[in-house]
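Only one protein chain is missing; all other protein chains are in place.
Labels for the chains are A, B and C, by order of writing; each one numbers its residues from 1.
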Amino acid sequence: MPWDRNQMAERAAAELQDGFYVNLGIGIPTLVSNYVPANYNITLQSENGMLGMGPFPTEDEVDPDLINAGKQTVTELSKTSYFSSSDSFAMIRGGHIDISILGAMEVSETGDLANWMIPGRLVKGMGGAMDLVAGVKRIVVIMDHANRKGESKLLRECSLPLTGKGVVDRVITNLGVFDVVEGGIRVLERAPDVSLADIEAVTEATLVD
Amino acid sequence: MPWDRNQMAERAAAELQDGFYVNLGIGIPTLVSNYVPANYNITLQSENGMLGMGPFPTEDEVDPDLINAGKQTVTELSKTSYFSSSDSFAMIRGGHIDISILGAMEVSETGDLANWMIPGRLVKGMGGAMDLVAGVKRIVVIMDHANRKGESKLLRECSLPLTGKGVVDRVITNLGVFDVVEGGIRVLERAPDVSLADIEAVTEATLVD
Amino acid sequence: MSKVYADARSALDGLLRDGMSIAAGGFGLSGIPENLIQAIRESGVKNLVIASNNAGVDDFGLGLLLQERQVAKMISSYVGENDLFMQQFLAGELEIEFNPQGTLAERLRAGGAGIPGFYTATGVGTLIAEGKEHKEFDGRTYILERGLRMDLGIVKAWKGDAEGNLTYRKTAMNFNPECATAGTVTVAEVEELVPVGTLDKMAIHTPGVYVQRLFQGSHEKRIENRTTRAA
Partner (left out) sequence: MSKVYADARSALDGLLRDGMSIAAGGFGLSGIPENLIQAIRESGVKNLVIASNNAGVDDFGLGLLLQERQVAKMISSYVGENDLFMQQFLAGELEIEFNPQGTLAERLRAGGAGIPGFYTATGVGTLIAEGKEHKEFDGRTYILERGLRMDLGIVKAWKGDAEGNLTYRKTAMNFNPECATAGTVTVAEVEELVPVGTLDKMAIHTPGVYVQRLFQGSHEKRIENRTTRAA
């Protein structure tokens, strides 16, 4: 049985180690924070200028001066620090963040990532995604294995404009966990009752042992 | 009669305008702050990371965490702000400081400045001088017109390694005030009872009208 | 020689002209110079080139300038919240230069810091890198990005004093310090004008040298994406 959104997020949480500094993308990646082991000291970075992001506020705590990179209201923690945008991206670009977990439209077998632009559709912009994939030590993608038409999102080559070239380390889909390795994509784990044939059927990328 | 150190500093103070942000070099330039008109709001920058430098401390006020670029103990003012070295030189390099008044070993008629190194002598380093002359909007030099051997320090070309090329706007010496202009050095003012012939006698640089 | 003005309109007096470039602080609707944007709208100045991470929403923030068709070009990282933007863009009335968010922040910092260009790995192998100089350092490829110096910086701070010293609050800081340094002239609006000497000298995020004019404004501080949990 393929994983659902929460199970994918739970699996992604296993990528974290105690003491990690983590940047989570918008969407499913945001759910990852729900599955961090209680005894871990994980620090979330928000690229608009905050290290140590807390949970969403209660209605009473809402503060227009305290938002995350998705422009959602958030809260601070005792360890929180604030800084400017250039300082925030110095932290990201300089490789000081341990891991970023991001959504994707497409990932190629060489680790190319496309998640910001569909030609012919309205272009909204890349925000901080290009900086994150270029700068963060380890990039893990969470995405559905196939799109709504049933077409593989794990491709030989991305068809969409790239966010970064050769940047993805690991992909977690509803079908399993995949590493970008020499020569293609290696199946690391399969979701319960998902066979290798099930994966092969919806994977365009070269699968290697 | 040539100006003495204090008179040179007093003349240099006339280069300041109300509201100016100013960086003063070590030595005679430091004396300039003694001659700022009382009704002017002048802010001194110290390149080790301070805007709004106050006077030297009383014995009771001495603080090892509060020094200027000459490593002298200083004080803060109500308007003072502190920042890191990269932020300090961003301010300098970015052209946000209105004027820097510096000492010199040699100045050329094209505005080259030499004030950091004498070959064959021990080299101590340039500190922030190269950044100041490259970044600050206006560079005024205070120096004796001639060295101890009576040789001109206002030269056709500098003989010493440069601090900056074509960076000096104005030179204040014990004999007068000089501007670096197209074609050479223009005499702007003479110290009391100093004749043009007196100046010509100790000036190697081309003097122009 | 006071830096303190009564309001946005007087603080902008003599500074605006058609075709000028403006760096505007804010991320989403947080920490945006609301009063200055409104005054720029009322001035009627046209053909602006604006560097700002976002373009506001249709009826707030920089969207107000789009409503009046005052903007010729935006330099931004994300404009997804603004439908007016998209209409004018598709109609060819508005140019957009997308910059990765960190590249935009660093370009503004560099412009303010006298650095005309720097190398970054961000965007290598993407559309962003096209036409830019590529250079290898220690075996990795980087692209050259330019510092951005703008005619005017407009920023919003929490507290400020008559010397122009500014301090921001939480994530409303965002691009404001960079925009303050990138502006050849910078005008700041503050929530509270405080006496000189009352700001913490170790927490002045924008030293007064960067701010030529400032005023105390009133701020709606609209929330774009209110997200809460149960109490």
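Note that in this section a contact is a pair of C-beta atoms (placed from the backbone, for glycine too) under 8 Å apart; a residue touches a chain by one contact, two chains touch by 3 or more.
All of these numbers come straight from a predicted model, not from anything done at the bench.
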Candidate in contact with the missing chain, chosen from C:Leu12, C:Ile50, C:Ala110 or C:Ala180
C:Ala110
Can you say which of A:Met53, A:Met91 or A:Val167 touches the chain missing from this structure?
A:Met91
With the full complex in mind, choose from B:Asp65, B:Glu182 or B:Asp209 the residue touching the hidden chain.
B:Asp65
Options A:Gly70, A:Gly111 or A:Gly135, residue touching the unrepresented chain
A:Gly135
Hidden partner chain, residues of subunit C it touches:
106, 110, 113-121, 135, 137-138, 140, 142, 146, 167-170, 173, 200-203, 205
Can you name the residues of subunit B that touch the chain not displayed here?
46-50, 55-68, 70-74, 76, 82-86, 88-90, 92-93, 112, 117, 122-131, 134-135, 161-166
Determine and list the subunit A residues touching the chain excluded from the picture.
18-19, 21, 41, 43, 45, 51-52, 76, 78-83, 89-97, 134-135
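Basically, only the chains that are shown with their structure count from here on.
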Considering only chains that satisfy the touch condition with subunit A, which of them also satisfy it with subunit C?
none
Looking at every pair of chains, which has the largest contact count?
A-C
How big is the gap, in whole Å, between where the Cα atoms of subunit A centre and where those of subunit C centre?
28
Between subunit B and subunit C, the Cα-mean centres are separated in Å by 35
Just curious, how far off is subunit B from subunit A if you go by their C-alpha centres, in Å?
54
Each of the following residues of subunit C touches two or more other chains, namely 109
Please list all residues of subunit A that touch 2 or more other chains.
none
